[in-house]
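A single protein chain has been removed from this complex, and every other one stays in its place.
The block that comes next holds chain A.
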Amino acid sequence: MPDIKVTPLGAGQDVGRSCILVSIGGKNIMLDCGMHMGYNDDRRFPDFSYITQNGRLTEFLDCVIISHFHLDHCGALPYMSEMVGYDGPIYMTHPTKAICPILLEDFRKITVDKKGETNFFTSQMIKDCMKKVVPLNLHQTIQVDEELEIKAYYAGHVLGAAMFQIKVGLESVVYTGDYNMTPDRHLGAAWIDKCRPDILISESTYATTIRDSKRCRERDFLKKVHETVERGGKVLIPVFALGRAQELCILLETFWERMNLKAPIYFSTGLTEKANHYYKLFITWTNQKIRKTFVQRNMFEFKHIKAFDRSYADNPGPMVVFATPGMLHAGQSLQIFKKWAGNEKNMVIMPGYCVQGTVGHKILNGQKKLEMEGRATLDVKLQVEYMSFSAHADAKGIMQLIRMAEPRNMLLVHGEAKKMEFLKDKIEQEFSISCYMPANGETTTVVTNPSVPVDISLNLLKREMALGGPLPDAKRPRTMHGTLIMKDNSLRLVSPEQALKELGLSEHQLRFTCRVQLHDPHSDTDTLGRIYTHLKSILKSYSIQHVPDGTVIVESIVIKVTSSAEEPNLKVILLSWSYQDEELGSFLSTLLKKGLPS
(Lines give C-alpha, C1' and ligand atoms only; values in the text may rest on other atoms or scores of the structure.)
Protein backbone atom coordinates (compact mmCIF):
# COMPACT_ATOMS: atom_id res chain seq x y z
CA MET A 1 0.00 0.00 0.00
CA PRO A 2 1.30 3.50 -0.73
CA ASP A 3 1.84 5.78 2.22
CA ILE A 4 2.65 9.36 3.10
CA LYS A 5 5.42 10.09 5.58
CA VAL A 6 5.54 13.28 7.60
CA THR A 7 8.55 14.22 9.72
CA PRO A 8 8.75 17.51 11.56
CA LEU A 9 12.28 18.84 11.91
CA GLY A 10 10.97 21.73 13.94
CA ALA A 11 7.54 22.72 15.16
CA GLY A 12 6.80 19.17 16.21
CA GLN A 13 5.08 19.63 19.56
CA ASP A 14 6.84 22.96 19.69
CA VAL A 15 6.42 26.56 18.56
CA GLY A 16 9.21 28.03 16.46
CA ARG A 17 11.53 26.89 13.62
CA SER A 18 8.77 25.36 11.59
CA CYS A 19 10.18 22.80 9.22
CA ILE A 20 8.29 19.72 8.12
CA LEU A 21 9.34 17.07 5.68
CA VAL A 22 6.71 15.27 3.68
CA SER A 23 7.23 12.26 1.45
CA ILE A 24 4.31 11.70 -0.80
CA GLY A 25 4.14 9.48 -3.84
CA GLY A 26 7.93 9.30 -4.05
CA LYS A 27 8.39 13.06 -3.78
CA ASN A 28 10.07 14.83 -0.87
CA ILE A 29 8.85 18.27 0.05
CA MET A 30 10.03 20.62 2.76
CA LEU A 31 7.29 22.77 4.26
CA ASP A 32 8.67 25.96 5.77
CA CYS A 33 12.23 26.51 6.85
CA GLY A 34 12.12 28.58 10.00
CA MET A 35 14.34 29.42 12.90
CA HIS A 36 13.80 29.42 16.64
CA MET A 37 13.81 32.84 18.27
CA GLY A 38 14.63 31.44 21.68
CA TYR A 39 18.05 29.97 20.87
CA ASN A 40 21.30 31.46 19.75
CA ASP A 41 23.17 28.23 19.12
CA ASP A 42 22.76 25.38 16.65
CA ARG A 43 19.32 24.63 17.92
CA ARG A 44 18.29 27.83 16.22
CA PHE A 45 17.99 26.10 12.84
CA PRO A 46 16.33 22.82 11.94
CA ASP A 47 18.58 19.81 11.90
CA PHE A 48 19.19 19.38 8.18
CA SER A 49 21.55 16.52 8.82
CA TYR A 50 18.43 14.43 9.23
CA ILE A 51 18.03 14.64 5.48
CA THR A 52 21.61 14.02 4.53
CA GLN A 53 24.76 13.84 6.55
CA ASN A 54 26.97 15.54 4.06
CA GLY A 55 26.48 17.04 0.71
CA ARG A 56 23.77 19.11 -0.76
CA LEU A 57 20.07 18.77 -0.19
CA THR A 58 19.13 19.27 -3.81
CA GLU A 59 18.92 15.61 -4.73
CA PHE A 60 16.82 14.77 -1.69
CA LEU A 61 14.24 17.48 -1.93
CA ASP A 62 11.86 18.11 -4.80
CA CYS A 63 10.75 21.49 -3.58
CA VAL A 64 10.56 23.82 -0.61
CA ILE A 65 7.40 25.72 0.27
CA ILE A 66 7.32 28.76 2.53
CA SER A 67 3.91 29.61 3.99
CA HIS A 68 4.54 33.19 5.14
CA PHE A 69 7.26 35.68 5.97
CA HIS A 70 7.54 35.30 9.73
CA LEU A 71 11.07 34.33 10.71
CA ASP A 72 9.97 31.19 12.49
CA HIS A 73 8.76 30.05 9.08
CA CYS A 74 11.45 31.35 6.76
CA GLY A 75 14.42 32.33 8.94
CA ALA A 76 16.61 29.36 8.06
CA LEU A 77 16.05 29.63 4.34
CA PRO A 78 19.34 31.28 3.31
CA TYR A 79 21.20 28.98 5.64
CA MET A 80 19.63 25.94 4.08
CA SER A 81 19.87 26.98 0.47
CA GLU A 82 23.25 28.68 0.49
CA MET A 83 25.20 27.20 3.36
CA VAL A 84 23.85 23.65 3.44
CA GLY A 85 23.12 23.74 -0.25
CA TYR A 86 19.86 23.52 -2.12
CA ASP A 87 19.27 24.56 -5.70
CA GLY A 88 15.72 23.37 -6.29
CA PRO A 89 12.70 25.57 -6.49
CA ILE A 90 11.41 27.46 -3.44
CA TYR A 91 7.75 28.39 -3.59
CA MET A 92 6.11 31.32 -1.87
CA THR A 93 3.41 33.85 -2.58
CA HIS A 94 4.24 37.24 -4.09
CA PRO A 95 3.91 39.29 -0.89
CA THR A 96 5.99 36.79 1.02
CA LYS A 97 8.68 36.96 -1.60
CA ALA A 98 8.68 40.73 -1.37
CA ILE A 99 8.76 41.07 2.41
CA CYS A 100 10.75 38.02 3.41
CA PRO A 101 14.19 39.39 2.34
CA ILE A 102 13.61 42.60 4.34
CA LEU A 103 13.07 40.62 7.48
CA LEU A 104 15.95 38.28 6.77
CA GLU A 105 18.26 41.19 6.21
CA ASP A 106 17.10 42.82 9.42
CA PHE A 107 17.59 39.58 11.29
CA ARG A 108 21.07 39.18 9.81
CA LYS A 109 22.00 42.71 10.77
CA ILE A 110 20.98 42.17 14.36
CA THR A 111 22.78 38.86 14.68
CA VAL A 112 25.93 39.74 12.83
CA ASP A 113 26.36 43.48 13.29
CA LYS A 114 24.93 43.83 16.78
CA LYS A 115 25.76 40.54 18.39
CA GLY A 116 28.87 40.01 16.33
CA GLU A 117 28.24 36.44 15.35
CA THR A 118 30.33 34.89 12.63
CA ASN A 119 29.59 31.98 10.40
CA PHE A 120 26.22 33.42 9.57
CA PHE A 121 24.67 33.97 6.17
CA THR A 122 25.51 37.18 4.36
CA SER A 123 23.44 39.69 2.43
CA GLN A 124 24.63 38.16 -0.79
CA MET A 125 23.42 34.79 0.35
CA ILE A 126 19.97 36.21 1.00
CA LYS A 127 19.94 37.63 -2.50
CA ASP A 128 21.10 34.38 -4.04
CA CYS A 129 18.53 32.51 -2.07
CA MET A 130 15.72 34.78 -3.23
CA LYS A 131 16.72 34.10 -6.82
CA LYS A 132 15.66 30.51 -6.34
CA VAL A 133 12.19 31.55 -5.28
CA VAL A 134 9.26 30.88 -7.58
CA PRO A 135 6.35 33.15 -6.67
CA LEU A 136 2.78 31.98 -7.02
CA ASN A 137 -0.72 33.34 -6.75
CA LEU A 138 -3.71 32.30 -4.73
CA HIS A 139 -5.58 29.32 -6.16
CA GLN A 140 -2.97 28.93 -8.83
CA THR A 141 -1.95 25.36 -9.43
CA ILE A 142 1.74 25.02 -10.08
CA GLN A 143 3.13 21.90 -11.63
CA VAL A 144 6.48 21.35 -9.87
CA ASP A 145 7.20 18.40 -12.05
CA GLU A 146 5.03 16.02 -14.01
CA GLU A 147 3.41 14.46 -10.98
CA LEU A 148 3.77 16.95 -8.18
CA GLU A 149 1.50 19.94 -8.09
CA ILE A 150 0.91 22.58 -5.43
CA LYS A 151 -1.84 25.10 -4.90
CA ALA A 152 -2.09 28.03 -2.50
CA TYR A 153 -5.14 29.04 -0.45
CA TYR A 154 -5.71 32.20 1.55
CA ALA A 155 -4.69 31.87 5.20
CA GLY A 156 -5.32 35.25 6.83
CA HIS A 157 -2.57 35.40 9.48
CA VAL A 158 -0.32 38.01 7.83
CA LEU A 159 -0.13 39.61 4.41
CA GLY A 160 0.63 36.89 1.90
CA ALA A 161 0.21 33.99 4.28
CA ALA A 162 -1.01 30.93 2.47
CA MET A 163 -2.03 27.36 3.02
CA PHE A 164 -0.68 24.86 0.54
CA GLN A 165 -2.16 21.82 -1.03
CA ILE A 166 0.45 19.34 -2.23
CA LYS A 167 -0.80 16.74 -4.60
CA VAL A 168 0.82 13.74 -6.24
CA GLY A 169 -1.56 11.72 -8.32
CA LEU A 170 -4.59 11.30 -6.13
CA GLU A 171 -2.78 11.57 -2.84
CA SER A 172 -2.70 14.98 -1.29
CA VAL A 173 -1.54 16.83 1.80
CA VAL A 174 -2.64 20.27 2.98
CA TYR A 175 -0.25 22.33 5.08
CA THR A 176 -1.85 25.32 6.75
CA GLY A 177 1.14 27.28 7.95
CA ASP A 178 -0.25 29.81 10.43
CA TYR A 179 -3.80 30.83 9.73
CA ASN A 180 -6.66 32.83 11.13
CA MET A 181 -10.30 31.95 10.82
CA THR A 182 -11.68 35.27 12.04
CA PRO A 183 -11.09 38.26 9.81
CA ASP A 184 -9.40 41.35 11.21
CA ARG A 185 -9.09 44.97 10.16
CA HIS A 186 -6.82 44.34 7.24
CA LEU A 187 -6.97 40.65 6.39
CA GLY A 188 -9.74 38.24 5.62
CA ALA A 189 -10.39 34.80 7.04
CA ALA A 190 -8.69 31.65 5.89
CA TRP A 191 -10.59 29.67 3.35
CA ILE A 192 -10.19 26.31 1.72
CA ASP A 193 -12.46 24.25 -0.46
CA LYS A 194 -13.63 20.77 0.25
CA CYS A 195 -10.46 19.22 -1.11
CA ARG A 196 -10.51 16.13 1.15
CA PRO A 197 -6.75 15.73 1.57
CA ASP A 198 -5.21 12.56 2.94
CA ILE A 199 -3.51 14.56 5.67
CA LEU A 200 -4.23 18.02 6.95
CA ILE A 201 -1.19 19.42 8.72
CA SER A 202 -2.46 22.22 10.91
CA GLU A 203 -0.89 24.60 13.37
CA SER A 204 -2.33 24.43 16.86
CA THR A 205 -0.99 27.45 18.72
CA TYR A 206 -4.31 28.04 20.43
CA ALA A 207 -5.35 24.43 20.67
CA THR A 208 -7.09 24.88 23.98
CA THR A 209 -8.40 28.41 23.66
CA ILE A 210 -11.65 29.73 22.34
CA ARG A 211 -11.24 33.43 21.99
CA ASP A 212 -13.54 36.27 22.74
CA SER A 213 -15.06 38.33 19.97
CA LYS A 214 -12.53 40.61 18.36
CA ARG A 215 -14.92 43.53 18.56
CA CYS A 216 -14.72 43.66 22.33
CA ARG A 217 -10.94 43.81 22.15
CA GLU A 218 -10.97 46.46 19.48
CA ARG A 219 -13.46 48.55 21.31
CA ASP A 220 -11.50 48.38 24.54
CA PHE A 221 -8.34 49.31 22.74
CA LEU A 222 -9.87 52.29 21.00
CA LYS A 223 -11.62 53.47 24.10
CA LYS A 224 -8.42 53.45 26.07
CA VAL A 225 -6.46 55.29 23.45
CA HIS A 226 -9.23 57.79 22.98
CA GLU A 227 -9.59 58.51 26.68
CA THR A 228 -5.90 59.02 27.15
CA VAL A 229 -5.63 61.30 24.18
CA GLU A 230 -8.59 63.33 25.35
CA ARG A 231 -6.95 63.67 28.71
CA GLY A 232 -3.93 65.07 26.96
CA GLY A 233 -1.78 62.02 27.61
CA LYS A 234 0.60 60.20 25.30
CA VAL A 235 0.10 56.63 24.21
CA LEU A 236 2.95 54.29 23.42
CA ILE A 237 2.22 51.11 21.54
CA PRO A 238 5.27 48.85 21.23
CA VAL A 239 4.89 46.63 18.17
CA PHE A 240 6.90 44.37 15.94
CA ALA A 241 7.34 45.79 12.51
CA LEU A 242 4.96 43.68 10.52
CA GLY A 243 1.55 42.20 10.80
CA ARG A 244 -0.19 43.38 13.94
CA ALA A 245 1.30 46.84 13.57
CA GLN A 246 -0.53 47.38 10.30
CA GLU A 247 -3.76 46.12 11.78
CA LEU A 248 -3.52 48.52 14.70
CA CYS A 249 -2.62 51.36 12.38
CA ILE A 250 -5.70 50.79 10.29
CA LEU A 251 -7.79 50.48 13.40
CA LEU A 252 -6.56 53.79 14.74
CA GLU A 253 -6.60 55.48 11.36
CA THR A 254 -10.26 54.69 10.73
CA PHE A 255 -11.15 55.60 14.28
CA TRP A 256 -9.42 58.96 13.96
CA GLU A 257 -11.26 59.54 10.75
CA ARG A 258 -14.59 58.55 12.19
CA MET A 259 -14.25 60.57 15.34
CA ASN A 260 -12.60 63.52 13.71
CA LEU A 261 -9.65 63.44 16.10
CA LYS A 262 -6.69 65.68 15.62
CA ALA A 263 -3.98 64.27 17.89
CA PRO A 264 -1.00 63.08 15.85
CA ILE A 265 -0.16 59.41 15.39
CA TYR A 266 3.43 58.47 14.69
CA PHE A 267 5.02 55.38 13.38
CA SER A 268 8.68 54.69 14.00
CA THR A 269 10.59 54.74 10.77
CA GLY A 270 12.83 52.24 9.09
CA LEU A 271 11.70 48.76 8.45
CA THR A 272 8.03 49.49 8.85
CA GLU A 273 7.94 52.15 6.20
CA LYS A 274 9.30 49.71 3.66
CA ALA A 275 6.80 47.16 4.80
CA ASN A 276 3.91 49.59 4.55
CA HIS A 277 4.92 50.13 0.98
CA TYR A 278 4.37 46.47 0.25
CA TYR A 279 1.08 46.47 2.06
CA LYS A 280 -0.02 49.23 -0.28
CA LEU A 281 0.94 47.15 -3.28
CA PHE A 282 -0.69 43.87 -2.34
CA ILE A 283 -4.20 45.14 -1.89
CA THR A 284 -5.69 41.98 -3.35
CA TRP A 285 -4.45 40.04 -0.34
CA THR A 286 -6.33 42.13 2.18
CA ASN A 287 -9.90 42.01 3.35
CA GLN A 288 -13.12 42.99 1.66
CA LYS A 289 -13.32 46.53 2.95
CA ILE A 290 -9.80 47.53 1.95
CA ARG A 291 -10.13 45.82 -1.39
CA LYS A 292 -13.37 47.59 -2.15
CA THR A 293 -12.41 51.05 -1.02
CA PHE A 294 -8.92 51.25 -2.42
CA VAL A 295 -10.16 52.79 -5.64
CA GLN A 296 -11.10 55.89 -3.69
CA ARG A 297 -8.32 55.58 -1.21
CA ASN A 298 -5.71 53.02 -0.37
CA MET A 299 -6.20 52.26 3.29
CA PHE A 300 -2.48 51.87 3.81
CA GLU A 301 -1.88 55.41 2.70
CA PHE A 302 -2.40 56.71 6.16
CA LYS A 303 -3.72 60.22 6.48
CA HIS A 304 -3.26 60.61 10.18
CA ILE A 305 -0.21 58.48 10.73
CA LYS A 306 3.14 60.10 10.11
CA ALA A 307 6.72 59.05 10.42
CA PHE A 308 8.25 59.46 13.83
CA ASP A 309 11.29 61.48 14.62
CA ARG A 310 13.23 61.07 17.83
CA SER A 311 12.69 64.72 18.76
CA TYR A 312 8.91 64.39 18.67
CA ALA A 313 8.91 62.41 21.89
CA ASP A 314 9.40 65.62 23.83
CA ASN A 315 6.64 67.53 22.06
CA PRO A 316 3.89 68.71 24.37
CA GLY A 317 0.30 67.57 23.95
CA PRO A 318 -1.29 64.23 23.22
CA MET A 319 0.09 61.80 20.69
CA VAL A 320 0.08 58.12 19.82
CA VAL A 321 3.32 56.42 18.88
CA PHE A 322 3.92 52.99 17.45
CA ALA A 323 7.48 51.94 18.14
CA THR A 324 9.57 48.82 17.74
CA PRO A 325 10.39 46.39 19.27
CA GLY A 326 7.29 44.91 20.78
CA MET A 327 8.57 43.69 24.11
CA LEU A 328 10.18 46.97 25.24
CA HIS A 329 13.52 45.22 25.66
CA ALA A 330 15.60 47.61 23.56
CA GLY A 331 15.53 50.23 20.85
CA GLN A 332 13.21 53.08 20.23
CA SER A 333 10.23 51.80 22.13
CA LEU A 334 12.29 51.54 25.29
CA GLN A 335 13.72 55.04 24.85
CA ILE A 336 10.28 56.55 24.50
CA PHE A 337 9.02 54.49 27.38
CA LYS A 338 11.73 55.88 29.63
CA LYS A 339 10.75 59.41 28.71
CA TRP A 340 7.06 58.95 29.31
CA ALA A 341 6.99 56.53 32.21
CA GLY A 342 6.95 59.25 34.85
CA ASN A 343 3.64 60.83 33.89
CA GLU A 344 0.46 59.13 35.05
CA LYS A 345 -1.49 60.70 32.19
CA ASN A 346 0.41 58.59 29.70
CA MET A 347 -0.26 55.03 28.76
CA VAL A 348 1.52 52.09 27.24
CA ILE A 349 -0.47 49.40 25.49
CA MET A 350 1.18 46.04 24.95
CA PRO A 351 -0.57 44.41 22.00
CA GLY A 352 1.10 41.05 22.31
CA TYR A 353 2.85 38.50 24.37
CA CYS A 354 6.04 39.41 26.29
CA VAL A 355 8.86 37.04 27.06
CA GLN A 356 10.00 36.73 30.64
CA GLY A 357 12.82 39.09 31.56
CA THR A 358 11.88 41.89 29.24
CA VAL A 359 10.73 45.28 30.47
CA GLY A 360 7.37 44.57 28.91
CA HIS A 361 6.87 41.48 30.98
CA LYS A 362 7.89 43.25 34.16
CA ILE A 363 5.54 46.18 33.81
CA LEU A 364 2.70 43.93 32.78
CA ASN A 365 3.14 42.11 36.04
CA GLY A 366 2.69 45.35 37.87
CA GLN A 367 6.27 46.24 38.76
CA LYS A 368 6.36 49.92 39.69
CA LYS A 369 10.10 50.44 39.93
CA LEU A 370 12.40 49.33 37.18
CA GLU A 371 16.14 49.00 37.41
CA MET A 372 17.84 50.42 34.41
CA GLU A 373 21.42 50.00 33.27
CA GLY A 374 23.70 51.70 35.70
CA ARG A 375 22.09 51.99 39.04
CA ALA A 376 19.26 54.25 37.97
CA THR A 377 15.74 53.25 38.75
CA LEU A 378 12.70 54.25 36.82
CA ASP A 379 9.37 54.95 38.46
CA VAL A 380 6.55 53.61 36.36
CA LYS A 381 3.62 55.90 36.83
CA LEU A 382 1.99 55.61 33.44
CA GLN A 383 -0.86 53.23 32.89
CA VAL A 384 -0.02 49.83 31.52
CA GLU A 385 -2.53 48.00 29.41
CA TYR A 386 -2.48 44.65 27.78
CA MET A 387 -4.51 43.94 24.72
CA SER A 388 -4.06 40.71 22.85
CA PHE A 389 -4.21 40.95 19.09
CA SER A 390 -3.18 37.62 17.77
CA ALA A 391 -3.90 36.16 14.38
CA HIS A 392 -3.93 32.44 14.96
CA ALA A 393 -6.96 30.24 14.68
CA ASP A 394 -8.41 29.21 18.02
CA ALA A 395 -9.68 25.73 18.76
CA LYS A 396 -13.00 26.52 17.18
CA GLY A 397 -11.29 27.88 14.12
CA ILE A 398 -9.20 24.75 13.72
CA MET A 399 -12.34 22.67 13.94
CA GLN A 400 -13.99 24.87 11.37
CA LEU A 401 -11.11 24.39 8.97
CA ILE A 402 -11.30 20.63 9.40
CA ARG A 403 -14.98 20.81 8.61
CA MET A 404 -14.22 22.81 5.49
CA ALA A 405 -11.49 20.58 4.13
CA GLU A 406 -12.79 17.19 5.32
CA PRO A 407 -9.38 15.51 5.60
CA ARG A 408 -8.95 11.77 6.08
CA ASN A 409 -6.20 12.23 8.65
CA MET A 410 -5.11 15.09 10.83
CA LEU A 411 -1.65 16.06 11.95
CA LEU A 412 -0.94 18.78 14.48
CA VAL A 413 2.24 20.87 14.60
CA HIS A 414 3.27 24.28 15.92
CA GLY A 415 1.88 24.03 19.41
CA GLU A 416 2.57 22.79 22.89
CA ALA A 417 2.37 19.04 23.42
CA LYS A 418 -0.08 19.17 26.28
CA LYS A 419 -2.48 21.38 24.44
CA MET A 420 -2.19 19.32 21.30
CA GLU A 421 -3.11 16.24 23.25
CA PHE A 422 -6.40 17.81 24.20
CA LEU A 423 -7.21 18.96 20.71
CA LYS A 424 -6.24 15.59 19.30
CA ASP A 425 -8.78 13.88 21.52
CA LYS A 426 -11.41 16.35 20.50
CA ILE A 427 -10.72 15.89 16.81
CA GLU A 428 -10.80 12.14 17.04
CA GLN A 429 -14.02 12.33 18.98
CA GLU A 430 -15.81 14.81 16.76
CA PHE A 431 -14.77 13.75 13.31
CA SER A 432 -13.74 10.16 14.00
CA ILE A 433 -10.58 10.55 11.94
CA SER A 434 -7.17 9.64 13.23
CA CYS A 435 -5.02 12.48 14.43
CA TYR A 436 -1.24 12.55 14.85
CA MET A 437 1.11 14.87 16.70
CA PRO A 438 4.68 13.77 15.98
CA ALA A 439 7.60 15.26 17.93
CA ASN A 440 10.62 16.67 16.13
CA GLY A 441 12.38 13.96 14.20
CA GLU A 442 9.57 11.50 14.68
CA THR A 443 8.06 10.13 11.49
CA THR A 444 4.36 9.62 11.05
CA THR A 445 3.31 7.23 8.36
CA VAL A 446 -0.17 7.36 6.99
CA VAL A 447 -1.31 4.59 4.69
CA THR A 448 -3.35 5.87 1.85
CA ASN A 449 -5.77 4.07 -0.32
CA PRO A 450 -5.63 5.95 -3.55
CA SER A 451 -8.03 5.03 -6.26
CA VAL A 452 -6.39 4.04 -9.53
CA PRO A 453 -7.78 5.71 -12.61
CA VAL A 454 -8.48 3.46 -15.53
CA ASP A 455 -9.45 4.45 -19.04
CA ILE A 456 -12.54 2.70 -20.21
CA SER A 457 -13.40 2.26 -23.82
CA LEU A 458 -16.44 4.21 -24.81
CA ASN A 459 -18.00 1.28 -26.60
CA LEU A 460 -17.83 -0.85 -23.54
CA LEU A 461 -19.31 1.87 -21.38
CA LYS A 462 -22.16 2.45 -23.75
CA ARG A 463 -22.87 -1.23 -24.01
CA GLU A 464 -22.96 -1.66 -20.27
CA MET A 465 -25.14 1.38 -19.87
CA ALA A 466 -27.60 0.06 -22.39
CA LEU A 467 -27.93 -3.11 -20.32
CA GLY A 468 -28.84 -1.33 -17.15
CA GLY A 469 -31.57 1.12 -16.40
CA PRO A 470 -32.13 4.30 -18.33
CA LEU A 471 -29.90 6.44 -16.15
CA PRO A 472 -26.64 5.64 -14.44
CA ASP A 473 -27.08 6.05 -10.74
CA ALA A 474 -24.00 7.61 -9.27
CA LYS A 475 -24.63 6.38 -5.78
CA ARG A 476 -25.01 2.69 -6.59
CA PRO A 477 -22.05 0.56 -7.69
CA ARG A 478 -22.60 -1.71 -10.62
CA THR A 479 -20.58 -4.64 -11.81
CA MET A 480 -19.50 -4.87 -15.36
CA HIS A 481 -17.43 -7.25 -17.40
CA GLY A 482 -14.38 -6.18 -19.22
CA THR A 483 -10.74 -6.86 -19.72
CA LEU A 484 -8.10 -4.79 -18.00
CA ILE A 485 -5.08 -4.18 -20.17
CA MET A 486 -1.97 -2.85 -18.47
CA LYS A 487 0.39 -1.70 -21.11
CA ASP A 488 3.06 1.01 -21.21
CA ASN A 489 2.20 2.55 -17.87
CA SER A 490 -1.44 2.91 -18.73
CA LEU A 491 -4.52 1.09 -17.61
CA ARG A 492 -7.39 0.46 -19.93
CA LEU A 493 -10.63 -1.35 -19.56
CA VAL A 494 -11.95 -2.72 -22.83
CA SER A 495 -14.40 -5.34 -23.92
CA PRO A 496 -13.01 -8.88 -24.08
CA GLU A 497 -13.41 -9.08 -27.84
CA GLN A 498 -11.43 -5.93 -28.34
CA ALA A 499 -8.78 -7.12 -25.95
CA LEU A 500 -8.45 -10.36 -27.89
CA LYS A 501 -8.21 -8.47 -31.09
CA GLU A 502 -5.65 -6.04 -29.79
CA LEU A 503 -3.51 -8.69 -28.24
CA GLY A 504 -3.90 -11.02 -31.21
CA LEU A 505 -5.13 -13.92 -29.15
CA SER A 506 -7.79 -16.37 -30.04
CA GLU A 507 -10.70 -16.88 -27.75
CA HIS A 508 -10.90 -19.96 -25.58
CA GLN A 509 -14.15 -21.19 -24.26
CA LEU A 510 -14.17 -22.47 -20.74
CA ARG A 511 -17.06 -24.72 -19.85
CA PHE A 512 -17.91 -26.32 -16.62
CA THR A 513 -19.84 -29.53 -16.46
CA CYS A 514 -21.33 -31.00 -13.41
CA ARG A 515 -23.33 -34.09 -12.67
CA VAL A 516 -26.02 -34.10 -10.13
CA GLN A 517 -27.52 -37.36 -8.98
CA LEU A 518 -31.13 -37.41 -8.26
CA HIS A 519 -33.59 -40.03 -7.11
CA ASP A 520 -36.59 -39.83 -9.28
CA PRO A 521 -38.93 -42.60 -10.14
CA HIS A 522 -40.13 -41.04 -13.37
CA SER A 523 -38.80 -41.61 -16.79
CA ASP A 524 -36.05 -39.47 -18.18
CA THR A 525 -38.28 -37.25 -20.25
CA ASP A 526 -40.65 -36.79 -17.40
CA THR A 527 -37.87 -35.86 -15.09
CA LEU A 528 -36.66 -33.36 -17.60
CA GLY A 529 -40.15 -31.98 -17.88
CA ARG A 530 -40.35 -31.68 -14.13
CA ILE A 531 -37.03 -29.93 -14.01
CA TYR A 532 -38.30 -27.59 -16.67
CA THR A 533 -41.43 -26.67 -14.76
CA HIS A 534 -39.48 -26.41 -11.54
CA LEU A 535 -36.96 -23.99 -13.00
CA LYS A 536 -39.66 -22.13 -14.78
CA SER A 537 -41.37 -21.51 -11.46
CA ILE A 538 -38.19 -20.34 -9.78
CA LEU A 539 -36.32 -18.39 -12.45
CA LYS A 540 -39.05 -16.19 -13.66
CA SER A 541 -37.15 -13.57 -15.52
CA TYR A 542 -34.83 -15.90 -17.38
CA SER A 543 -35.48 -17.45 -20.69
CA ILE A 544 -35.92 -21.19 -20.27
CA GLN A 545 -36.43 -23.44 -23.22
CA HIS A 546 -37.40 -27.05 -23.46
CA VAL A 547 -35.71 -28.20 -26.61
CA PRO A 548 -37.31 -31.27 -28.20
CA ASP A 549 -33.98 -33.14 -28.39
CA GLY A 550 -34.12 -33.79 -24.67
CA THR A 551 -32.40 -30.82 -23.16
CA VAL A 552 -33.44 -27.81 -21.16
CA ILE A 553 -31.59 -24.63 -21.92
CA VAL A 554 -31.50 -21.85 -19.34
CA GLU A 555 -29.87 -18.85 -20.97
CA SER A 556 -26.72 -20.63 -22.14
CA ILE A 557 -26.75 -23.47 -19.66
CA VAL A 558 -27.59 -26.89 -20.97
CA ILE A 559 -29.30 -29.44 -18.75
CA LYS A 560 -29.62 -33.10 -19.77
CA VAL A 561 -30.96 -36.07 -17.89
CA THR A 562 -29.68 -39.61 -18.17
CA SER A 563 -30.46 -42.54 -15.98
CA SER A 564 -27.86 -45.06 -15.13
CA ALA A 565 -28.43 -48.52 -16.43
CA GLU A 566 -28.30 -50.43 -13.18
CA GLU A 567 -30.50 -48.14 -11.15
CA PRO A 568 -33.33 -46.59 -13.15
CA ASN A 569 -34.45 -44.41 -10.28
CA LEU A 570 -31.14 -42.75 -9.95
CA LYS A 571 -31.06 -39.99 -12.50
CA VAL A 572 -27.89 -38.27 -13.45
CA ILE A 573 -28.45 -34.65 -14.43
CA LEU A 574 -25.80 -33.15 -16.58
CA LEU A 575 -25.25 -29.43 -16.26
CA SER A 576 -22.93 -27.53 -18.48
CA TRP A 577 -22.26 -23.82 -18.41
CA SER A 578 -19.74 -21.44 -19.77
CA TYR A 579 -17.42 -19.38 -17.60
CA GLN A 580 -19.44 -16.24 -18.12
CA ASP A 581 -22.47 -17.84 -16.58
CA GLU A 582 -20.64 -19.20 -13.58
CA GLU A 583 -22.96 -17.55 -11.14
CA LEU A 584 -26.14 -18.88 -12.60
CA GLY A 585 -24.60 -22.30 -13.20
CA SER A 586 -23.52 -22.83 -9.64
CA PHE A 587 -26.87 -21.59 -8.46
CA LEU A 588 -28.60 -24.18 -10.63
CA SER A 589 -26.38 -26.98 -9.49
CA THR A 590 -27.04 -26.31 -5.84
CA LEU A 591 -30.72 -25.92 -6.61
CA LEU A 592 -30.89 -29.26 -8.33
CA LYS A 593 -28.89 -30.96 -5.62
CA LYS A 594 -31.68 -30.16 -3.25
CA GLY A 595 -33.94 -32.27 -5.38
CA LEU A 596 -37.17 -31.66 -7.14
CA PRO A 597 -40.39 -30.90 -5.39
CA SER A 598 -42.62 -33.94 -5.35
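To be clear about the criterion, a residue touches a chain if its C-beta (ideal position, glycine included) is under 8 Å from a C-beta of that chain, and two chains touch if they have at least 3 such contacts; residues count from 1.
Basically, contacts and distances are computed from a predicted model.
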Not counting the visible chains, the remaining one has a UniProt entry; which protein name from "Nicastrin", "Integrator complex subunit 4", "Phosphoribulokinase" or "2-oxoisovalerate dehydrogenase subunit alpha" does it give? "Integrator complex subunit 4"
Among A:I210, A:M372 or A:A417, which residue is in contact with the omitted chain in the full complex? A:I210
Sole contact to the chain not displayed, among A:R403, A:R478 or A:K593: A:R403
Of the listed residues A:D32, A:D198, A:E218 or A:D581, which contacts the missing chain in the full complex? A:E218
Among A:F60, A:F120 or A:W191, which one touches the chain that has been omitted from the display? A:W191
Even though one chain is hidden, which residues of chain A still touch it in the full complex? 182-183, 185, 188-189, 191-194, 208-220, 222-224, 226, 254, 257-260, 287-289, 350, 364-366, 383-387, 395-396, 399-400, 403-404, 419, 422, 425-426, 430, 470-475
